[in-house]
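Note that this complex is displayed minus one protein chain, with the remaining chains in position.
Let's look at chain A:
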Amino acid sequence: MKSLGLKASLISSAVILALSGCSDSNKDTAPTAKDLSLANMKQWVATPFTLPASDADNDDMTITFSESGSPVSSQNGVYTFSHGMLEQTGELAFKYVPLTAEAGSIDYQVEANGKTASAQISVSHIVSDPLANQQWHLRNTGQKAYALSDEMKAGLVEYYVANLGYTEEQAQELMDQAFAIEEERLVPGEDINVMEAYAQGVTGEGVTSVVVDSGLEIRHEDLQPNVLAYRSLNLNSDAVDHTDPTNTSKTGDHGTSVAGLIAAKGWNEIGGRGVSPDTSLIGMNYLGGGAKVDQTDFLVHGFPGSGISTDENISTFNRSYGITFPTAIAYSEFDEAVQSYPAMVLRNGKGALNIKSSGNGFIDGGPEGSLCSDNGANALGLTCYDGAFEPSQAHPFYLSVGAVISDGSHTSYSTAGANVFVSAPSGEYGRWSPAMVTTDSMTCLNGYSGFFGGQIAAWTNFYGEAFTRSQYPFNFPGHEDNAQCNYTSTMNGTSSAAPNTSGVVSLILSANPELTWRDVRHILAETSTQVDADNAPVILDVNGSDFVAHQGWIENAAGFTFNTQYGFGRVNAGEAVKMALNYSESLGDLMATDWIGEGTVVGAASLDKDIPDNNADGVTHSIEITDELTLEAIQFRFDVSNAEMQFGDVNGNQTTAGTDLAIEVTSPSGTRSVLLASKQALMYPAYSFDAGFQPGYILKDSVMLSNAFYGEPTVGTWTVRLIDTSDASFVASDGGDNGLGVIGFANNTVPSKLEGVSIRAFGHNAQ
């Protein structure tokens, strides 16, 4: 049970009020207790009150609480009832937090000098949002969020009996076992702790989040109250109304679901609740939809012309999108200049944050086919795609977010990498495991829920109406909690983790608008929750020597814990808001070193260093930094070539040079960060937005960001080690059904070469 911010010293099963030590039992009068009515409260928001109890003799009073005749004792000063929580904040001062929308009552008894009085606190008229109790990411009670439903189990039993030759008993036993395994992952308390933020009076007012996505239904019943009128942008060049980014796709609008996670209006008795329920919203339909208007890439970063002024309180640009392609895309100074604008210019220079989904490529992504199954990445638990592939995740001006499930552990799909800063809930697919309950395009004629939702339509076509309804009861038209199909229970992906983080950032900046974007990053790094504490390392045997490809959690020299799957951990709204309200750090100006290094990346001759095949020693290169900064982020730039890195060879194989490449960095303080674990889907030659593919290169002007060294000093020797981790060749089990059409992967016959490496550090003056 979480504390609502009260002192933990109040640990007793009764409240003893020492109002006076003086009494005379012969003349003593009984204490008094009056009934109290608490009404018109918001669910999860604390209401302070004074208990109407007194003793005329000023005797010590002991107060006990009960519900329906059963005594309720406190834990850490918190009394938990079926409908809410009670905390003491003073002698007779309490806070009540409604946990449900149900009315209820609390009986209390006052005892003073052997005499007692009793009365009742009645609780009624709780303003709520009917779906909030299923939003496990906000408050995880172990609820199923419409996954693992009774209908689902019954439908599966029926299906197995009818189609797979099971007896009913066999099918029931199989499903009971399967459901029991999944239900173990419904863990109360594994959430982002919004209640503690709300208890501090912070619900997101005063800031605006910009949803850069596939659209935003500005008239959605649960979004419209937060949508800033006429401020959204339809970026399609042939749009009739450029202020309306509503996506009219029948099959669902990603952006509408993303927006609901940030700021579905709270406490309006409609739908669910955003993380930051009073934050304003602007939508921009950046994704899909054909030709865009001129300067779209500038507009989605809040440049002049977007309607966003430099003094507006924009908290975040939510970016639940990315590029999933099995190549390392080159860094671009032009893109950095565009993408850094919200942080460097907006909010009068205090900056807005770009919150970026890390990607859904942990298992696979597409064009690489079966590579990550065939090379062992999937079985080992190494990421197939790495955040380092995508250059927008290689600078500190975008904040990458990974995704976790309802027990706090890593999702099946969340792309890992040293660039990941934090993680947030998103869940799995909403059937065997909870996903997100959020807004969906309105009516049953549009959206993920409804007749035409991609999953619903396809499953109905394949399995028929009854089975589909049983498997997706909430999204199938007719569910009593979703009669108009305005909500979905299957939203997931790092696309959901990013807006949940945008919501937390909005709460932080609502709590303290004076914070800079770097302060917000600092707060997130300080307050995020270390989940999956036992996350195990992955150790590869490289020709008889160990290489730690995934380290699990590490603690750096500045005391920050970091993991490439989770960043600094799962965002914690309550702790973040608490730190924001009491913020005392002074990070000063943002400083950046020049690019420091050698070889082709700094315009010099190639280093021409071989990376020996299947050799754990690899090749090392050291770089000295003399500028004294306290690190906030650090970038590493590489050129790594291999002549065989083409588009497949004459035998129909692709080289393993890309997938075998691992890179680690060790800081002057001794902290180790893995930039590439190996076994990743570096299948194509390096790519550049400015020059296309770069045959012969695994990495060309590739920049990788590591957050693992946050808070450490820059000065000293940084050691980079590049390793080729395998000499194996293997068949592509997809039979050539991959982007290159290759039927196998042949071990590189020539060693890859390190041609250049450089580093650039961001931070503030060391104090």
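We adopt the following convention: contacts are C-beta pairs under 8 Å (C-beta built on N, C-alpha and C of every residue); 3 or more make two chains touch, one makes a residue touch a chain; residues count from 1.
The working rule: contacts and distances are computed from a predicted model.
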Since a chain is absent, check the UniProt entry for it and pick the matching name: "ASP external chaperone domain-containing protein", "NADH-quinone oxidoreductase subunit", "Na(+)/H(+) antiporter subunit C" or "Heme ABC transporter ATP-binding protein".
"ASP external chaperone domain-containing protein"
Pick out which of A:Ala604, A:Ala691 or A:Val750 touches the chain that's been left out of the picture.
A:Ala691
Residue among A:Gly359, A:Pro434, A:Gly567 or A:Gly618 touching the omitted chain:
A:Gly359
Hidden partner sits against chain A at residues 156, 159, 164, 174-175, 178-179, 181-182, 213-214, 236-238, 240, 251-252, 254, 257, 286-288, 290-298, 303-305, 310, 320-325, 332-334, 337-338, 341, 344-345, 357-360, 363-367, 369, 373, 378-379, 412-413, 428-429, 431-432, 454-455, 458-459, 461-462, 471, 490-496, 498, 647, 684, 687-693, 734, 737-741
